[in-house]
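Please read the structure below before turning to the comments.
Left out: one protein chain. Kept in place: all the others.
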Amino acid sequence: MWKFFSLDEIKKSLLMALWFIFLTFPIMVIRVNPIYNVVEWRWQNMALVGAGAFFLSFLWRYFLEYKNPAPSKPADDAAVSRSGRFSELLRSSGTRRLAIGAAVILALAFPYLFSSYQVNIMTTALIYVVLGLGLNIVVGLAGLLDLGYVAFYAVGAYSYALLNLHFGLSFWICLPIGAALAALFGILLGFPVLRLRGDYLAIVTLGFGEIIRLVLENWNDFSKGPSGIAGIPRPGIPGIEMSLNASSVFLYFLMIALALFTIMVVSRLRNSRIGRAWIALREDEIACQAMGVDKTKTKLTAFALGATWAGMGGVMFAAKTTFINPASFTFLESAIILSIVVLGGMGSIIGVIASAFILILLPEYLRAFSEYRMLIFGAVLVIMMVFRPQGLISNVRQTYRFKGLQENKEGD
Amino acid sequence: MDYFLELFLGGLTRGSIYALIALGYTMVYGIIELINFAHGEIYMIGAFTALIAASVLNIMGFGPVTILILAMVLAIVYSCAYGVTMEKIAYKPLRHSTRLAPLISAIGMSIFFQNYVLLAQTSDFLPFPSLLPELEILEPYAYIIRSSEVFIILTTFGVMVLLTLLIKFTRIGKAMRATAQDRTMAMLVGVDVNRVISMTFIIGSSMAAIGGVLIASHIGQINFYIGFIAGIKAFTAAVLGGIGSIPGAVLGSLVLGWTESFATGYISSDYEDVFAFGFLVLILIFRPAGLLGKATTQKV
Partner (left out) sequence: MSAVLTINGLTMDFGGLRAVDKVHLDVRQGEIVALIGPNGAGKTTLFNCITGLYKPTGGDILAIPPGGAAKRINGLKPNQVTEIGLARTFQNIRLFPNMTVLENVMIGRHCRTNSKILGAVLRNSRTRREEEEIVAFSYHLLERVRLERHVNDFARNLPYGAQRRLEIARALATEPFLLLLDEPAAGMNPHETRELDDLITRIQEEMDISILLIEHDMKLVMNISDRIFVMEYGKEIAVGTPLEIRGNPRVIEAYLGEEAHA
């Protein structure tokens, strides 16, 4: 640690500070107003950048070193064993049951402890949990890079909004319809594109997401264009009148139920015949095919299934906000959901849930910094990837016990 | 006929700009197999630097030619500086991790840069001075083509020639080709891969900066978001042509430029991007490796 304050290191940091002062000079220091032809000089920003870069560069180097310890220091196993102990803790069934129990109690009590504003934020976070777990099937398990996931979310949301607007269909009917339509779109897109290479798939899905959004934006007769659709009813129980407050609590519980359902489905799928095929496909496509797995069919199932959850999330979103327009379905949304999956740890359910809460709640509670929210979000993505690219929880697989084996082990 | 010609030249202009950006994508992809999502932001930063430089120089009383040259040079210098810094911070530490990690890092960089410019400057559209001189001989044809379009097309052509020469004949060009083909092998025969990667970012960023300044003075306004849209289009163009292939990026850009120009001119202007992406999907269905990408059998 102390070697980070040697003269050499200080020199490095000074250089960094100078470099960043140079780098940020035109954009941070100068502000022009081309209309009135005036220039504003903000010298204080230069000092800020210099000081910031100086200190941050110490931290940066320190943590990089910590992450990849130099081979000469074998004692530095701490990072490994600590994360190991963490997943150990998660795996041991006692603590696990305790943690789950506490989470359930907290979730049930939440609406009665906090304001309806908080409940609404929580509902949003839960929608992202569902979206994250859905995309986790596609990206985390099957390894298909989908940058247009938001398209299926939009399909779900507009299914509910439009079916309700034109035919008066209720939330309960639209939830499965939205899910099915999204799955259908998933298959429609999947058929032509799933034989494309990974990165090509990325741009095509991104394009597909943009196409859906642009169509919604421009096809006024169909979708009411940029002005969107308002007055979407919240879900209710037939025959029971609910106040605004009660209905948002109801929606919250609905969302909890959907999230639990999703968790159950995804965790069961993950350790099933089909789930293993997804993971194998992600690990090595050629070997996987050679072991008898039908690539196209397996990919298509993952794609359609992922889309289904986006569709349900979309219906929920429309019901929660009661107003939707195409602006809610931009690429940024896809990027956020993808970030949830990657930050959580590809394929890890608990990781994805945790990162959904972190990424959605943190900005909400950072309202004080509201302007800086997205700036911080971008920086967090980079920093997380640099220092923990495998995500919060990496690759935990099911283990099996065998009777004969135990004895064998002791025999060794 | 005039209308056709106007659309044709409009498409050529568009395609040229896409090409200047797409080359950065395709070269970076060729060398480190990364979709550099933040490349469009480098182009945007280039345009902003030029705008700021031009305004300051204008107040200081410089003439238009000096302003054009200095603004262009500063835009290039700063775009390169941002490009290289971004590589060192966000991509280099991730060189040996999974394929998704650098992509997320790149998306993070893109979001960061957009908001950085938004916060440090403004979210409004800023008027961009028309730095490019008006050519008098073109005046009678003003309804078909503007001088700025001629500048864009000619500059792009010049840049392409320079790039081709650089890659074909210089030492660094050879090192780049070697690294693109097989990085481990290149390293073994003594190519300094880090230097090659830095050079790739420098070249890509310079071209993006040139594109940024040209298009900004052609259209006459910029904001923090222009990089994202242009970036996605250019990336589409690179994939259309076959990512990793330099002639492919140029061809893909031109094809995309014309597709958009003709489709918006003859069909509907609301669906410009829909045509672009729809066309991409169509091409990839029939040529999964892009127009000039080689459909190789993967060695097993």
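Chains here go by letter, A and B, matching the order in which they are written, and residues are numbered from 1 within each.
The definition used in the following text is that a contact is a pair of C-beta atoms (placed from the backbone, for glycine too) under 8 Å apart; a residue touches a chain by one contact, two chains touch by 3 or more.
Treat the numbers as computed from the prediction; the structure is a model and nothing was measured.
Participant: For the chain left off this view, which of A:206, A:305, A:318 or A:375 is in contact with it?
Facilitator: Touches the omitted chain: A:305.
Participant: Touching the hidden chain in the complete assembly: which of A:293, A:335 or A:352 does that?
Facilitator: A:293
Participant: Could you tell which one of A:49, A:201 or A:277 touches the chain left off the display?
Facilitator: Answer from the full complex: A:277 touches the omitted chain.
Participant: Tell me which stretches of chain A touch the chain missing from the display.
Facilitator: Residues of chain A in contact with the hidden chain: 264-265, 268-269, 272-277, 279-280, 283-284, 286-295, 301, 305, 395, 397-400, 402, 404-405, 408-409, 412.
Participant: On chain B, what residues meet the omitted chain?
Facilitator: Against the left-out chain, chain B lists 297, 300.
Assume only the chains that are shown with their structure count from here on.
Participant: Between chain A and chain B, what is the gap in Å from one C-alpha centre to the other?
Facilitator: Centres of chain A and chain B (C-alpha means) sit 29 Å apart.
Participant: Using the touch definition up top, name the residues of chain A that touch chain B in the complex.
Facilitator: The contact residues of chain A facing chain B are 19, 22-24, 26-28, 30-32, 34-35, 37, 39, 45, 64, 139, 145, 192-193, 195-200, 202-204, 206-208, 210-211, 214-215, 218, 286, 331-332, 335, 338-339, 342-343, 346, 371-372, 374-375, 377-382, 384-386, 389-390.
Participant: What part of chain B is in contact with chain A in the complex they form?
Facilitator: 29, 33, 35, 45, 48-49, 51-53, 55-56, 58-59, 74, 78, 81-82, 85, 89-90, 93-94, 97-105, 107-117, 119-122, 126-129, 228, 232, 235-236, 239, 243, 270-271, 273-274, 276-278, 280-281, 284-285, 288-290, 298, 300
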